[in-house]
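A single protein chain has been omitted; all remaining protein chains appear in their positions.
Our next item is chain A:
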Amino acid sequence: MTGATTIEVRKPGLSTTVQDGGRSGYYHLGIPPSGALDQYSLACANALVANPPDAAVLEIVYMGPELAFTGPATVAVAGAAIAPKVNGDERPVWESFDVAEGDVLSFDYLKAGARAYLAVSGGLDTPVKLGSRSTYALGALGGVEGRPLAEGDVLPVGADRGSGSARAGLVVPPELRPVLAKEVEVRVVMGLYDHRLTDRGRATFLDTEWTLTPVADRIGFRYTGGQLETVDREPPFGAGQDPSNIVDSPYPIGSIQVPGGVEPIVLHRDAVSGGGYMMVATVLSGDLDVVAQSAPRTRTRFVEVDLDTALGLRAERKDRLARLHAALDG
């Protein structure tokens, strides 16, 4: 395959960004991991085109871009149900296909889920910043000039190679695809500042069917549906007056903060790294994929699991990834 293929951005889509497996080691300076919000779909898209699992792809949210290829490539879309089209002809999601020089790739409207991942054989070759190509827009870092795609951008395609060679017609078996639903369960480990909740507040958190608001981006996902009762207290020095205030602390990725006891916010991979609102639980790292595929209005229940259960679910996810690679590699 040619290494000189580039992709011209004719229409950028709503907020299309370059993302990969993310960066590590800078969160203590306020620079979050970034990377694909749905890491499982990232791995799927890359496996379909024989890329390494964390190669750079385009993350498409709600509405797809229109892209022109200057050379041939094998590509694949995984994640949300938003069908790709080559020169107007629809192609399946979860299956690799070829594009030729001059072909235009566009997308149908979104039918389910929220975020799709477009992988190109060889990976996107935008500059590596702090060990990753991922876009962190709040810090103007990574991707294309630290921002979502704009009309006229030109994306270089790299020569990253996985274990096999890319070919059209590879398919992620249906049983290895995530379920995209309007009602989801997100598993959490309770903790952090959950002692600020009364028993009733805690029960409300776990019993409420929360609804995702339109405030759902790479930084965080805000839900509405209830008011959490907090324990009365004398505010500790430096915390602030509101019962939900704490002395500004670090925020785990996936932590759920509840400012004012209303509208929980799940912090995702472009998280603000710290702040002064009580966090009451943390989403399992694997279930952040479920959050990533939640569109506004998705009804969501937070389901408590203990750490040992969380580790068991983590092992199951790893096994699923191993089955994915067994199905697609070689």
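Keep this in mind: contacts are C-beta pairs under 8 Å (C-beta built on N, C-alpha and C of every residue); 3 or more make two chains touch, one makes a residue touch a chain; residues count from 1.
Everything below uses one rule, namely that contacts and distances are computed from a predicted model.
Colleague: Name the absent chain by its UniProt protein name; which of "Cation acetate symporter", "Winged helix-turn-helix transcriptional regulator", "ABC-2 type transport system permease protein" or "Allophanate hydrolase subunit 1" is it?
Modeller: Per the UniProt record, the undisplayed chain of the complex is "Allophanate hydrolase subunit 1".
Colleague: For the chain that's not shown, point to the residue among A:G102, A:P173 or A:P236 touching it.
Modeller: A:P236
Colleague: Quickly run down the residues of chain A that touch the omitted chain.
Modeller: Touching the missing chain: residues 24-31, 129-130, 136, 138-141, 146, 188-189, 191-192, 236-241, 247-250, 252-255, 272-276, 279, 282-286, 307, 310-311, 314, 318.
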